[in-house]
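Every protein chain except one is present and positioned as in the full complex.
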Amino acid sequence: MSETWLMKNLRAVKGRAYPRVVGGNREPSWVFFEIALPILTVAAYAYIYKFMSARPEFVGYVILGGAMTAFWLNILWSMASQFYWEKETGNLQLYLIAPISRMAILAGMAVGGLFMTSTRALATIIIGVFVFSVSFTLSDPLLMVLVFVVTMIALYGMGMMFASLYMLLGREAYHLSNLMTEPIYLASGFYFPVKYLGFWAAAGASFIPITLGLDALRQLFFPTGSQDAFLSVWTEVGILSALCVLFLILSRLSLDYMEWLGKSTGRLTLRWQ
Amino acid sequence: MQYAVETEALTRVFQPKRKKEGKSVTALDSVDLSIKQGELFGILGPNGAGKTTLLKILSTLLLPTSGKAYVAGFDVETDFQEVRKRINMVSGGEVSGYGLLTVKENLWMFSQFYGIRTKVAIERIDRMLEQFGLMDKRNEKVRTLSTGQRQKMNVIRGFVTDPDIIFLDEPTLGLDVNASRVIREYIVDWVSNGTDKTVLLTTHYMAEADQLCDRIAIIDNGKILACDTPENLKKLVKTSTMLKLDTTMLDDKRVLETIKGIEKFTYADDATNNLTSLKFVLQDESAVSDIVSEVVRSGAKILALRKTEPTLEDVFIKMVGKGFE
Partner (left out) sequence: MAVSSDLRTFKNAAWLGWQMEANWTDPFLFATYSIVKPIAGTLILVFMFLVVTGGETDNPFFSYMFVGNALYMFVADVLFGVTWVIHDDREHYMTLRQVYIAPSSFFSYVLGRAAIKIAITSVGVLLTLAFGVFVLGIDIVFGAIDWVLLVPALLVGLACISILGLALAGVTLLTAKHAMGINEGIAGVFYVLSGVIFPISILPSWAQDISKWLPVTYWMEAVRRGLMPDALAQLNSRMNVTGLAGFDNVMLMAVMTLGVLVSLLLSISMFRYADHVARRKGKIDWTTTY
């Protein structure tokens, strides 16, 4: 009995997620690296705020931002850039000749890495709370879940768009990812409220889903969050929902176009570019 | 009749990214091929002939610059999604897969990309592991496999999805005799026992092509030089006499070029053992005595002389003028 297109692609998601899940268990050293070490960058920024006598909630913002970097890094390095590694090891061409959506492969990578990513994020928050005596107070758990989910969908959609670059490029795309890591931290307000960049800069940065997602989460977790907020939570949820749709469409178009371009120029499976 | 694979004036030109990187390369030049369903078709050619480029176009990884290619009746350019449902590909020296996963897990993972239910996939995987003598490696991590075992696993990966058409790009490259034999036997059985199952095999091992293929296309510099059954191809050189001559080191081979009756010849020097091996395609058998005289006159000693039946390599030498170095 032939399966529907959806079932086939869900099966592909499961297939690609499997190595991520299993790989993590078989090389458990990630537990130390993903839990203990990310807190160091967070600690550095927390201490600098303390030295500058910043408002106490700024330390909380740093911890929240540090936790969310786990998801940003998962998208940038464990999903988008992963196509580069798949190309270099010869897996990409096997994925591309299979009768499945490229988005299913990328979704599988993302889903498979979620456990590791979530562990890192949670550990950052828990350790940060204990070490720096920060209090997170959640005013609306359901709204928090909604914000988180739409942010992640939009963010992963954007990540799929980046992944399409790797169909055509090699190390150029890799260095682009490298280049984007810290400016995104800056523009998206990972470590300070994006409102302070000015309206137009913050508006521009809102194109990156995590900007508004973080801003909304800050308002939900901290009583003073609204004071430092760029837009209201519901406005941000609305924009993020629109970004979900936009990025999923754009990523599909981008993946198709880049694949076509890669096939035309002969660079789709070209290693060591 | 629908062909399994059909190409019409298929051409692929690679342009360099930047001018300083060199000139454009024509990897395929107006290739016309028609491969029937149920055929085990070989493509024989030296390195850089265009074999892999052809396979990449047919497997929808590369677009042609001009011309058309159809796989199972679908255009590889516009109907690639339909093509992908019906094909698979295995390359020699593949290092795909994930070292941390076991053999079974790797094979299962790839089967999921073809929508195969886990129960069915595991049954096929176990059956094929048994056939390839890899059952004891089922739960071993892929990174512990030897080269031959790895390639067997790759071949299983290609066949486990039960494609209608499979592209094998030098599948026995670098493997020992036993591993190569197992793979070749499996390929032949798969075609003969299946219904309209087609194999397109590229290789530069003459004996492999001769042994396995129903028909062979010889390709060089992107052009198909000949396409026929192995027997018919060998008949192309049967009107000529094949001569093999082993001598002590023959320094000046140019004198041989002047002898009438020699259509083509190649040679290989073994400096360590002070030997030269020569192969001749002769139009006229009387040239044998002239060859022997010239060799003796040049001071070399004849160690062995024999007439041979034409092989595919001889066919290739006749067509291209070089052996398979």
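Letters A and B mark the chains as written, and numbering starts fresh at 1 in each.
Assume contacts are C-beta pairs under 8 Å (C-beta built on N, C-alpha and C of every residue); 3 or more make two chains touch, one makes a residue touch a chain.
Everything numeric here is computed off the predicted structure, so don't read it as measured data.
Asker: Sort through B:Leu100, B:Leu173, B:Met249 or B:Leu305 and give me the one touching the missing partner chain.
Answerer: B:Leu100
Asker: Among the options A:Phe71, A:Tyr95, A:Phe162 or A:Tyr191, which residue touches the chain absent from this view?
Answerer: Among A:Phe71, A:Tyr95, A:Phe162 or A:Tyr191, only A:Tyr191 touches the chain that is not shown.
Asker: At which residues does chain A meet the chain that is not included here?
Answerer: Chain A touches the missing chain through residues 19-20, 22-24, 27, 29-30, 32-34, 36-38, 40-41, 43-45, 47-54, 58, 85, 88-89, 170-172, 174-175, 178-179, 182-183, 185-186, 190-193, 196-197, 272-273.
Just so it is clear, only the chains that are shown with their structure count from here on.
Asker: Which of the residues in chain B come into contact with chain A in the complex?
Answerer: 12, 14-15, 56, 59-63, 81, 84-85, 87-89, 91, 94-98, 100-101, 105, 108-115, 157
Asker: Of all residues in chain A, which touch chain B in the complex?
Answerer: Those residues of chain A that touch chain B are 2-3, 7-8, 11-12, 14-16, 18-19, 22-23, 26-27, 89-91, 93-100, 105, 260, 263-266, 268-269.
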